[in-house]
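With one protein chain withheld, the remaining protein chains of the complex are depicted in position.
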Amino acid sequence: MSARPDVPPDDASGDPSCWFNPFEDRLREECGVFGVFGADDAAVLTALGLHALQHRGQEACGITTYDGARFHNERHLGLVGDNFAGPDVPQRLPGHAAIGHNRYSTQGAPVLRNVQPLFADLSAGGMSIAHNGNLTNSRILREQLVEAGAIFQSTSDTEVIIQLVARSRSGKIVDRFIDALRQIEGAYALVSLTNKKLIGARDPLGIRPLVLGQLGKAWILASETCALTMIGAKFVRDVKPGEVVIITEAGVESIMYAPERRPRPCIFEYVYFARPDSIVDGKPVYQVRKSMGRILAEECPAQADVVVPVPDSGVPAALGFAEASHTPFEHGIIRNHYVGRTFIQPTQTIRDIGVRMKHSANRAQIEGKRVVLIDDSIVRGTTSRKIVQMMREAGATEVHFRSASPMIKWPDYYGIDTPVRDKLIAATHTLEEIRAELGCDSLGFLSVDGLYRAMGENGRNDDAAQFTDHCFTGDYPTGLADSNRQLADKDQQLSFLVEVA
Amino acid sequence: MSARPDVPPDDASGDPSCWFNPFEDRLREECGVFGVFGADDAAVLTALGLHALQHRGQEACGITTYDGARFHNERHLGLVGDNFAGPDVPQRLPGHAAIGHNRYSTQGAPVLRNVQPLFADLSAGGMSIAHNGNLTNSRILREQLVEAGAIFQSTSDTEVIIQLVARSRSGKIVDRFIDALRQIEGAYALVSLTNKKLIGARDPLGIRPLVLGQLGKAWILASETCALTMIGAKFVRDVKPGEVVIITEAGVESIMYAPERRPRPCIFEYVYFARPDSIVDGKPVYQVRKSMGRILAEECPAQADVVVPVPDSGVPAALGFAEASHTPFEHGIIRNHYVGRTFIQPTQTIRDIGVRMKHSANRAQIEGKRVVLIDDSIVRGTTSRKIVQMMREAGATEVHFRSASPMIKWPDYYGIDTPVRDKLIAATHTLEEIRAELGCDSLGFLSVDGLYRAMGENGRNDDAAQFTDHCFTGDYPTGLADSNRQLADKDQQLSFLVEVA
Amino acid sequence: MSARPDVPPDDASGDPSCWFNPFEDRLREECGVFGVFGADDAAVLTALGLHALQHRGQEACGITTYDGARFHNERHLGLVGDNFAGPDVPQRLPGHAAIGHNRYSTQGAPVLRNVQPLFADLSAGGMSIAHNGNLTNSRILREQLVEAGAIFQSTSDTEVIIQLVARSRSGKIVDRFIDALRQIEGAYALVSLTNKKLIGARDPLGIRPLVLGQLGKAWILASETCALTMIGAKFVRDVKPGEVVIITEAGVESIMYAPERRPRPCIFEYVYFARPDSIVDGKPVYQVRKSMGRILAEECPAQADVVVPVPDSGVPAALGFAEASHTPFEHGIIRNHYVGRTFIQPTQTIRDIGVRMKHSANRAQIEGKRVVLIDDSIVRGTTSRKIVQMMREAGATEVHFRSASPMIKWPDYYGIDTPVRDKLIAATHTLEEIRAELGCDSLGFLSVDGLYRAMGENGRNDDAAQFTDHCFTGDYPTGLADSNRQLADKDQQLSFLVEVA
Partner (left out) sequence: MSARPDVPPDDASGDPSCWFNPFEDRLREECGVFGVFGADDAAVLTALGLHALQHRGQEACGITTYDGARFHNERHLGLVGDNFAGPDVPQRLPGHAAIGHNRYSTQGAPVLRNVQPLFADLSAGGMSIAHNGNLTNSRILREQLVEAGAIFQSTSDTEVIIQLVARSRSGKIVDRFIDALRQIEGAYALVSLTNKKLIGARDPLGIRPLVLGQLGKAWILASETCALTMIGAKFVRDVKPGEVVIITEAGVESIMYAPERRPRPCIFEYVYFARPDSIVDGKPVYQVRKSMGRILAEECPAQADVVVPVPDSGVPAALGFAEASHTPFEHGIIRNHYVGRTFIQPTQTIRDIGVRMKHSANRAQIEGKRVVLIDDSIVRGTTSRKIVQMMREAGATEVHFRSASPMIKWPDYYGIDTPVRDKLIAATHTLEEIRAELGCDSLGFLSVDGLYRAMGENGRNDDAAQFTDHCFTGDYPTGLADSNRQLADKDQQLSFLVEVA
């Protein structure tokens, strides 16, 4: 899901009073979902699964359970381990079935009403839902629903789905759910809990990932396999694009609710989002990243003394680059993992400290050396520039920057929080301009075909692209109903309410 | 409004582990509402007005403002003075129009989703609403709405009104509001804020009070006149039973939306709820209470040395009783005003301390004397029994108990939180049995006709009772659709969700 | 004890941005102490006792228990009922012996390090202490102690006592305690807990009260008898001026540690501080206050239609005045008991609302009448002026103000938080000037001799005054070592540390 925050995160990111904003120059994570059916302490398993998926969202987390009679829901700002680690979790959230959600981090004060899982009392009973992804026609649907008398409790696009379910004239809850899915467009991995079922669904193109697992007699749904590993569950299979899986005491039922099409999973899961030990749609992420580094070394070689990753996401590609280029790999940048909230710069006395809050040059490995810096991608370029400068200050004689993914030129509308287009450095600058902006001696990006080769393809099939890769190519896989409209002022206001914490 | 709490307060009241439950033997307050249109710092005026109405509800409070572009809403558990007293209130809640709400106190952990004012984004714009009273057909309406696809965010009956407004096919917001009013039954004083209007409404019988005031150019709506006095506003008039007042920049418009009927304001406002300095439907509350005491002295005289009120609500009647009976008035019971939350009795080592948490005998005024105790009413009788005993322990030679209102024999369904019928001592006991239970030497209740005489009537007109007095008479003024149904298990569950704080 | 707050409360009181400061024109309460030895759940009894003494201090509260092996200490800002009412109190604070303390309310953010009881690990074992009163030579002693190497953890004068105990060269803990008492001057009621004893002490003149009670086999110490009543304990006797009582399993031992002198209890306990149902040094407070009102009616009669108390402290005197003057008594001012924290006035749009936060005119009892207002005392006069004005606005034809105590002309140094002298209206104005300032038609104060008559004396014995009454007479009963010194800047700084909450 992608709740449009009341305070635009973009403004916060560019806020000059922010000394260090750990998210400024990152693609922000989307979300993680998890579900379990048929296990003792379902809430505890869900907390563990969400903990394994914490990299997908750190802003907020929530769990809904069903105890056979009533639903129980807890939603909090902050990390899973800070909210669902106590010994009383089974008492607070009783039941044998549960779903959970991690929400990504933003700067603006998030409002709890947008934190998932959402819940609704339907005439058929209670229904809770959690969503990773983003709908591209949710605002049009929302306006139609409000016109028809619906009252929204959140500004989240996820609520559109639940309102559509509530309005469906179909009889059974699964039919009503599929009714709703057929009206929405975009990217989604959904888990939903009713008083009899755990339901999972993946969008028709499989843009967002969702896997099915098993732990003893219990069934699991999760965004990534690393959540299965965490709880000791075995991987069963990926949920298919356009599939709804219905888990009951009788087992797993599958319904293909959308016409079959060639899947196009999001390639950014491999570039940046997924955890390196996850296996996404059959491919181990860590290995794919190493391959990106190897191919990058072929495409954009550099004469250097040391290969240095921008930690942590650049590490696998850097290992691949080092291997392929026979150049020593060193942790030439040390990452401070205790970075929490944004430090606010109270005065102008200290400049350029920002990047050091998170990254610190390991001078003994840099001084007097020609350095190849490897990062997974370049978004705005602001952090990259500071890291290049940090390398020079630490005594690097040359700094060669390599991005293990192609130039990011187009914004995302499927759940990745990209800056607006003119903040994407590669959308507005040539390669040489970017190099000058970054201040490095040479700059290289993995090619789109190189990226596809790292994925095990021979290259991109431009007639029928194998992956969702619009950030690099501009080739959006679905309609973009909401963003194609000229949104008047009124339209941009999803709610007239500013809620105070 | 009367949100049915997830944890039944009745059970909490009778919880034997509670040492002292300040609400156990009281009729709990309903709620207070306040609205202002056209004033600088509307939120500050609303906080002050709610502070003056704090006696009507201490559990929670909330304010919604409209700043010309957006609504701002804050809702908190606790007192107005603890939540809306800071210098930043105008920044937190900007605007020239505001509504606010106080909610009554209960024992069970209240859930914030039921705290008012509620808010909804309608197709016509935002709407916020606050409600004092209780609807008697809200559950039937709620089921119909859910069947039609409505999703409720609270278990409050107030949300039924807002859902009806959202569904109305009428064009203008006021027409939609009146559409909604015509479908609901019960008791209500409502204030509502839209992006152009402040709206007030009072139920067709005027069961709950609502007054209109003016402060400079600004218009005020409030449950009682004491809120006008607080902010220095002048009283304009009572809102009429069955009237909607619409306040805009053009002034006050009045619509009588219900067929004219003889009003029946709730007599319990005079007996217990309203603040003594308020003037309710033209009658000063303090004077009415003194009259009750005077007539009680005539109807149930007692030979005694001292008249002692159960503080604070028994004080005016005791002054009247003392005057009429020419017996000295003394504060023979001292009230501890610092009583906050319920003290929980951890062990059985100490018994009967409960009543002393709030009331303490002023032994020097009691010892060796014949005491007449005056209370406003007797509900369960549990506290009355303990106070009689306290008087005896303080050395009273005789204790005569007098209730300044008639026997309470019937539960309320209009916003007063009465115990179930078999917990009302007067519903199940004769006068002599109650006297024995209380352990007093004599006992007397004001008669129903006496009560009406204190109100300035010649007595009750049984053909067309002048007041809502069903607690004493069983004569309910409206239909009771919800409670007349045999509610099956499913029906009793307003939500399948147990929300964890 | 009187911790000198880091932020001078005087400034806060006069802060023009404060709309309503509930303490501005009051003498602030001192403190309350309580101790118990030999009871199950000593902490629970202490919490109840402190609840009964809450009127003596609402800023903070604390309890220390001893469980036979270790001491347990909890200190909180806020009310007893908000901090020590839970079922887990016996687990949190185990033991059969306990002491507790209530601290008075101020405006400035109080620092927890000054909240009592204080605790120290001495070579003889642990010692905890709680103090009502104020020492007049504590700063001189503190400087001597710091010079000798003592490190203070608070700015409270109470810590001077514990530091003196720690330094004493005597052997037994009681001897060391008495060593300390012999070095201090001023007013104090102390309770102290060691690993074997509960100790109580009262200053040589008995300025502050302390009583001994019994509950079964357990012994109780408390500031007032109302705390005994609360827990059902029986009153044994007042602790004598200059007496130390040592309570052990063997019973109560008494040591008169100071040369015998004529006691001079503080008369302000009767005028204002003590709860009306307490019996202080043998005299019932409520009756003394009624006598003050009766004698006031003789000394300063007024032709009026109604006697109206400034609630709550003016009520007993008003009842006495009404009785003696045969004038009807009415609650013509209604007090709002929900006043909590100071409301801050955000803008200048609303003036003079302050007094209405707490007091509201009961117009129906005032309009068209000649009113006698009775208050217990007049301090700054600011509130009195507003109340007079409120009476006029409510339609009073005449307003006669009467103070049930003499003119307050001198500040206190014994634990009552009086304003500096030039803020005391009676110190700087004549009777007629005060009347003009208050805006009333006539004004009268009880005479000093009248006050003594109300206490059962024939009048004040100027050669050997029977009570501590310096606020009225300037006759301070002890030396004032600290305040007689010309305090240089350095001296005024008790700590160089500004602690941030």
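Per-chain numbering from 1; labels A, B and C assigned in written order.
Quick note on the criterion: a contact is a pair of C-beta atoms (placed from the backbone, for glycine too) under 8 Å apart; a residue touches a chain by one contact, two chains touch by 3 or more.
Keep in mind that what you see is a predicted model, and the values were worked out from it rather than measured.
Peer 1: Among the chains in view, which touch the chain not shown?
Peer 2: Every shown chain touched by the left-out chain: A, C.
Peer 1: Determine which one of C:Ile162, C:Val315 or C:Ile416 touches the chain that has been left out.
Peer 2: C:Ile162
Peer 1: Among A:Ile231, A:Leu296, A:Val310 or A:Val371, exactly one should touch the missing chain; which is it?
Peer 2: Missing-chain contact among the listed residues: A:Ile231.
Peer 1: From the list C:Gly125, C:Gly216 or C:Gly479, pick the residue that touches the absent chain.
Peer 2: C:Gly125
Peer 1: Could you list which residues of subunit A touch the chain missing from the display?
Peer 2: Touching the missing chain: residues 17, 40-41, 44-45, 47-48, 51-52, 54-55, 58, 79-82, 85-90, 226, 229-232, 275-277, 279, 284, 286-287, 312, 315-316, 319, 323, 328-331, 334, 336-347, 349-350, 352-353, 356-357, 360-365.
Peer 1: In the full complex, which bits of subunit C touch the chain not displayed? Write them out.
Peer 2: 70-74, 92-93, 119-123, 125-126, 143, 146-147, 149-153, 162-163, 166-168, 195, 493-500
Methods note: only the chains that are shown with their structure count from here on.
Peer 1: Interface check for copies subunit A and subunit B. Shared numbers divided by all numbers used: above half gives same, below half gives different; which is it?
Peer 2: same
Peer 1: For subunit B versus subunit C, what separation do you get between their C-alpha means, in angstrom?
Peer 2: Between these chains, centre-to-centre, one finds 36 Å.
Peer 1: Once you find the CA centre of subunit A and the CA centre of subunit C, what distance in Å lies between them?
Peer 2: 61
Peer 1: Could you tell me the distance, in whole angstrom, between the mean C-alpha positions of subunit A and subunit B?
Peer 2: 50
Peer 1: Scan subunit B for residues touching two or more other chains and write them down.
Peer 2: Touching at least two other chains: none.
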